[in-house]
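One protein chain omitted, others in place.
Chain naming follows the written order as A, B and C, and within any one chain the residues start at number 1.
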Amino acid sequence: MDDLYREIILDHYQNPRKKGKLEPADIDYAEDNPVCGDHIHLTLQIDENDVVKAVGWEGEGCAISQASASMLYETLVSKSLDEIRTIGKDDVLEMLGIPLSPVRLKCALLSLKVLKAGAYGLTAWPGEEED
Amino acid sequence: MDDLYREIILDHYQNPRKKGKLEPADIDYAEDNPVCGDHIHLTLQIDENDVVKAVGWEGEGCAISQASASMLYETLVSKSLDEIRTIGKDDVLEMLGIPLSPVRLKCALLSLKVLKAGAYGLTAWPGEEED
Amino acid sequence: MKSDYSTPLDVDAIRADFPILHQEVRPGVPLVYLDNAASSQKPLAVIETISDYYSRYNANVHRGIHKLSEAATDAYESARRRIQAFINAASFREIIFTRNTTESINLVAQSWGRSNLEPGDLIVSTEMEHHSNIVPWQMLAGQTGAVLKFVPIAEGGILDLDVYHQLLEEGPKLVTFTEMSNVMGTIPPAREMIEAAHAVGAVVHVDGAQSVPHMPVDVQALDADFLSFSSHKMCGPTGVGVLYGKREILEAMPPFLGGGDMIKRVELGQSQWNDLPYKFEAGTPAIGEVIGLGAAVDYLGAIGMDKVHQHEQAVTKYALDRLSEVGGVRVLGPEDVSIKGGAVAMVLDCAHPHDVAQVLDHHGIATRAGHHCAMPLHQHCNVVASTRASFYLYNTFEEVDRLIDGLYKVKELFAR
Partner (left out) sequence: MKSDYSTPLDVDAIRADFPILHQEVRPGVPLVYLDNAASSQKPLAVIETISDYYSRYNANVHRGIHKLSEAATDAYESARRRIQAFINAASFREIIFTRNTTESINLVAQSWGRSNLEPGDLIVSTEMEHHSNIVPWQMLAGQTGAVLKFVPIAEGGILDLDVYHQLLEEGPKLVTFTEMSNVMGTIPPAREMIEAAHAVGAVVHVDGAQSVPHMPVDVQALDADFLSFSSHKMCGPTGVGVLYGKREILEAMPPFLGGGDMIKRVELGQSQWNDLPYKFEAGTPAIGEVIGLGAAVDYLGAIGMDKVHQHEQAVTKYALDRLSEVGGVRVLGPEDVSIKGGAVAMVLDCAHPHDVAQVLDHHGIATRAGHHCAMPLHQHCNVVASTRASFYLYNTFEEVDRLIDGLYKVKELFAR
């Protein structure tokens, strides 16, 4: 049971960071995980140097999807879009640090997918860009 | 091998009776066996008492379908439409007198089907009227 | 505890027939399979029928003049007749093999719908439907200009029949609804609904994906014009579904897919369609799977669908009663098992449905989490998702106890 949900995941799930919707936002993007109905809506304010000034997000869903959003989005402020581009599937999985089945992988990666789609228009799931 | 094709079937196949097309005809009907491309075209002249005056048929196909047509249609002259109506699947099979698999059954019964469809508008395969 | 809940089935004997049930998902954790509404397990008789087909008499059907093809054709057509008997259809010609319920519904929408509907014509479905009984009608409405309206869900997870009757007054051309909800288990009064729809001249399609596997269904008693169901949910293999249709309606319909077997004659300029049911079975059918479904209906028929239904009612009642003890659990849909099949969708206060399923899986209990292909229903219930336990003839009261124990573990983990 121990490795099923780590303490930090339950903490981010129960106390999500950076919740809220920025208005106006330079990047404003929302998506669902069709498999299960998880939903994440991300808003970012970007300064003239392409650096993230502020982050706000809203969402509903399982502990994995919401904790992953909270953990990931918390790290975005003061990162440049170029830096953010390098964040990959493995970074998010490492952050979560638990074994995930393919279905739950989508829960875990929805936050990253929304980020990449909102910021760069990428539509593939992280890790599946090369299909 | 003996019971595969009886002598009489080979005889009717190689020397078909009543071949030809009547013109004019009171009943004129043709049909295929879609499974295998057997084709039978039957023409009948009927007198004012609903009795068959003359029979002519044309066809192409396997020994079973053509022998069955020859054997069946040979018996029609001077029968009334009412008598013909009573001819059934089993009569034809008895006439042929060999065991038939379901596919070959259609070969064997095409002649009867054409007769029933031409004379009474029945569209079902003989034996399947009650589906 | 279970003395109040009586089943007509010898469940131990039934479980012995299902090889998959006797496994541990992790060492020491035996499988409890409660995902039957998604897909059922298969008895050995079905698995062996399929192996036997491929090992002894596999061949293409209908056109072959050789022993294997004759044997395959016999078995394929015999399965059709046993499936016909299973739902009491009047003729084998009314049994069309498709891939699944979804394809059956699309066949009706595309063949019947496109040739019968005009702009402004009304199609009535319900908010309780599986996506497979919504999307094909949306597509059809887009293609024909027909209008699609939905019977809402009323208090208690049942259809709002007042609205249904109001919609009937608008003179729909087609009415379609599920005979058992795959989420809430709701069993609507199908016969009365069909009668009322017929009274205003509508053609009625019934989604039998959940009802046919779980209770007796008699298409002639129902007087349904169409009924769709899937093999994989009723002890049969994947890859095959059934569309039942009344013969005179099917006769008048144009074909759905074109190709081999569904024609009598092909010339370059035109083709002539084959007789029913072959007109609707283009190409090589799912021969082994149809034969497998034949073995499945033999299996279910020998047990008796009335008993299967009674057993599931008893297990469901027990589950509902025990769930009410847990606290913080909201069960979607009716609580009266006389109008509810064995699908129990729930939402816990303390945890998301996915997390519930994940923790349950950790304890060997297979349930399903998500919208169960019924987003509008979940929207109506004001939830994004639910965790669903769904029962079948081989589930036991002890397995319900395991489920309840699992839910207590969920609460422990999340309700801190």
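Here is the rule we use: a contact is a pair of C-beta atoms (placed from the backbone, for glycine too) under 8 Å apart; a residue touches a chain by one contact, two chains touch by 3 or more.
Here the structure is a predicted model, which is why all the values come from computation and not from measurement.
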Quiz item: Thinking of the complex as a whole, which visible chains are touched by the chain that is not shown?
Solution: A, B, C
Quiz item: Which one, C:Gly145, C:Gly171, C:Gly201 or C:Gly260, makes contact with the chain that was left out?
Solution: C:Gly260
Practice problem: Tell me which residue among C:Thr144, C:Thr176, C:Thr367 or C:Asn395 touches the hidden chain in the full complex. | Solution: C:Thr367
Quiz item: Taking the full complex into account, what residues of subunit C touch the chain not shown?
Solution: 19-20, 23, 25, 31, 33, 35, 38-39, 41-42, 46-47, 50-51, 54-60, 63-69, 99-103, 105-106, 109, 127, 130-132, 134-136, 138-139, 148, 150, 230, 232, 237-241, 255, 257-263, 265-271, 282-289, 354, 357-358, 360-361, 365-370, 372-373, 375-376, 379
Practice problem: Against the chain that's been left off, what residues of subunit A make contact? List them. | Solution: 32, 34-36, 101-104, 123, 131
Practice problem: Over the whole complex, note the residues of subunit B touching the chain we left out. | Solution: 1, 4-5, 10, 35-39, 60-66, 104, 107
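Everything below uses one rule, namely that only the chains that are shown with their structure count from here on.
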Quiz item: Max contacts between which two chains?
Solution: A-C
Exercise. Give, as an integer number of Å, the spacing between the C-alpha centres of subunit C and subunit A.
Key: 36
Exercise. Give, as an integer number of Å, the spacing between the C-alpha centres of subunit C and subunit B.
Key: 45
Self-check item: Averaged-CA centre spacing for the pair subunit B and subunit A, given as whole angstrom
Solution: 75
Exercise. Could you list the positions in subunit C whose residues touch two or more of the other chains?
Key: none
Quiz prompt | Contacts with two or more other chains, residues of subunit A listed in rising order | solution = none
